[in-house]
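Input: a single structure, listed below in structure tokens.
The complex appears here minus one protein chain, its other protein chains still in place.
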Amino acid sequence: MKPASGKNRLGSIRKRPAWAGLAIHVALVVLSALFLAPLLWMTATSLKPEYEIMGAGARLLPSKIVWSNYPKAFSYGSQDLGYIPFLAYGKNTLVVTILAVIGSVISNSLAAYSFARLKWPGRDLFFAITLATMMVPYPVLMVPTYSLFKWLGWIGTFRPLWVPCYFGSAFSIFLLRQFFKRIPQELSEAAKIDGASEFRIYLDVVLPLAKPAMIVIALFTFMWAWNDFMGPLLYLTDQNTFTLSMGLQFFQSQHTGVSWNLLMAASLIVILPVLLVFFLAQRVFIEGIATTGIKG
Amino acid sequence: MTHSKTIGAAALAVLFASSVVISERTASRQTRSDRIVVTYWEKWTKDEMKAMKTIVDRYNASQSRVFVKMLSISGIAEKTLLAASGGNPPDVAGLWSDQVCQFGDANALVDLTPYAKRYGIKPSDYIPSYWKDLIHKGKLYALPTSPGSSALYVNQDLMPPEYNTPKKFPKTLSQLDRLVETVTVKKNGKIERLAFMPRSGFGGGSWPYLFGGALVRGDKITVNDRDNVRAWTWVTSFAKRFGMAETQQFQSTFGVTSSQDNPFIAKRLACIMEGPWFANFIRLYGHETKWFAVPMPYPDDRPDCAGYTVLNLNTLMIPRGAKHPDEAFDFIAFVQKQNNMELLCRLQYCNTPLSRVSEEFLANHPNPYIRVFDALARSPRAVGRERTGFLNQIQAEVSNAVDQMDLGQKTPQEALDDAQRRLEEGWQKYQKQVLGT
Partner (left out) sequence: MKRHAAMVGWLFALPWVIGSLLFLAYPLLASIFYSFTNYSVLRSPRFIGLDNYRELVHDEVFLTTLKNTALYTISAVPLATVIAIALAMLLNTKVKGMTVYRTIFFLPSLVPMIALGVLWLWVFNSQNGLLNESLRWLGLPTPNWLDDPTVARWTLVIISMWGCGNAMIIYLAALQDVPTALYEAADLDGASSWLKTRHVTLPMISPVILFNAIMGFIGAMQTFALPYVMFPGGRPARSNYFFAMYLYDNAFLFQRMGYASAMGWIMFVVTLILTLMSLKVSSKFVHYEAS
């Protein structure tokens, strides 16, 4: 029995009343406008000529569209200021992000599987501790964490940014555990009767069924690693190694103003890859549903 | 099914391996072997960074022993703090004079006194008010880069004819008051333009010093001193005069400083207290503005307070634990040379911290009124930072007190008494805990 996908949501027996369809459309359009408005401002700002950004009664739309803001933002500062062009920052960010996502998907699913589907002494206590670690505010941990990485000799490298991802994170473990628990125990037991090892069950039964959740974890890790600012700020010490989020800082300054248009253009460029990943992830969401089959 | 899984796993492994290789290669491409590398962390970006880069390039080209590698860092104070505590500080840190007392108290800076002696750098080389901010407990902890002072920018077109040149502009607060009356524009109960709002601009928290007050005197917190209360009463009198609600409404129309929404550029404020770099903002965002700069008027009964200005100072420091302090100071000394310093300050639209200033610097400076800023920086009434490591707490409490006064939640006396009480407790603790006294 195929699980619910969008098309059967509002009932397959009765047809959806016409007014419901219209209401949904209206709601979507209105809400979209609300959610998009600030971003439209960002886009409009990114296309404005220099120094026309804000001002009493500033037009929302640019007086003339300056497409060249985008290539300018991309190579900002490399000529006179010695900043490394965005492409290099993008490479650094991409590499760290890929490493983070791979590690996150593997380690978190393993741990979540253990908490959700296996019984072992101390499991619930350890899970509670896992949750608890999320409740300690980060600034409190900053100094000892820095010392730890200094002791490991990792300051100035990318390692503090991705190696910890191979050892799990409380947030992802918690999320995956909630999803893993929803898969019926009978499926595991049936596989066990067939002689499958626990790892086989994990790989062939549970993971495929929890695909949406796994996609979500991959997506979130991607987003988090891509946009991470504190990590690179603290642990990177060479301009060559900087990431995109640090590159965005260079558009503002103490006493020489902020290049709002370039900053917005650069921010939008930075958003694009994640957007792309989200788009692709969505499709797998839907496809994933079509190929899995939960017995009803 | 399993076949595609194996391919998937293999692809993942390849992706992993190549990413690791790329990241490690990028991170290790950092060292030079031919010269001693001095790491220099600086807060600047954009044009300010460009200015400093010119000096750094000059230094690197002028000798072949040391290579200064400059890094533009945001959140530089926190990052330097963390790096220093982790035993990994940069060789040169471009902080502010604010950090001199704080880091000095914590024994986190290298004492530059012996270096200065060796290089022949004397106090008389610098403007006394700036030099004061570099010393803490008898030790020299920093040397300057670009400084700042504050003067009143006046929009010439918005001035009535009796006030529209620097010579004719009010010299005392009572004269300023009369100006305020004439220049205020109110339509339908909404304020459209004010002559002056003390809270706007640069140095908007240091008004007590205009009236001869001080937040700290020696070892004591004096936040609720009589002169301070008088100063803040004067500040809040502006809001009271025009109506609390109307003033708040008016102030909320002030946009970001670096944009056309800046109240001075948008012609909402006819006068604003700002630093020398503000001329650059006017050039960028409101170049048709006709303006001049004058010293801030002084209270009628305190002519000794004439020449009031608020100073800020960018500095170079050597954190304790730096790997190459000698080479670091060699670079710092290079920056202090008059030709280099003046180039840096000119490119950054600032005045100079040196006592000697060339006529060429003053004449060719992009800010046409630079002489006003220069003269003010040399005045005995120039106000630097409070000389204490407890600085940040004081600023936080005073800022909160001022907010409360602004909103009419408390009178200046009440708000300052509150702040004084909390600060005294905090100061006791600071002395015990941080200073160990």
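The first chain written gets the first letter, and so on, giving A and B; residue counts start at 1 in each chain.
The working rule: a contact is a pair of C-beta atoms (placed from the backbone, for glycine too) under 8 Å apart; a residue touches a chain by one contact, two chains touch by 3 or more.
As the structure is a computational prediction, the values presented were derived from the model and not from experiment.
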- prompt: Which of the visible chains would the unseen chain be in contact with across the whole complex?
  reply: A, B
Task: Considering the whole complex rather than only what is displayed, give the residues of chain B touching the chain that is not shown.
output: 77-78, 81-82, 84-85, 102-103, 105-108, 248-249, 251-253, 255-256, 389, 392-393, 396, 399-400, 403-404, 407, 409, 422, 429-430, 433-434
Task: Mind listing the chain A residues that contact the chain we can't see here?
output: 1-14, 20-21, 24-25, 27-28, 31-32, 34-39, 41-42, 54, 56-58, 106-108, 110-111, 113-115, 118-121, 123, 126, 128-145, 147-148, 164, 166-168, 171, 173-175, 178-179, 181-185, 198, 202, 212-213, 215-216, 219-220, 223, 227, 229, 245, 248-249, 252, 260, 263-264, 267, 270-271, 274-275, 278-279, 282-283, 285-286, 289, 294, 296
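The rule is short, and it goes like this: only the chains that are shown with their structure count from here on.
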- line: Whole-Å distance, C-alpha centre of chain A to that of chain B, is 37
- prompt: Quick one: in the complex, what on chain B touches chain A?
  reply: 12, 15-16, 19-20, 22-24, 26-30, 39, 43-50, 53, 70-75, 79, 82-83, 85-88, 148, 253, 255-256, 258-261, 266, 275, 277, 280-281, 284-285, 348-350
- prompt: Considering the complex alone, what residue numbers of chain A touch chain B?
  reply: 51-56, 58, 77, 80-83, 91-92, 95-96, 98-99, 102, 142-143, 146-147, 150, 155-158, 162, 233-234, 237-241, 246, 249-260
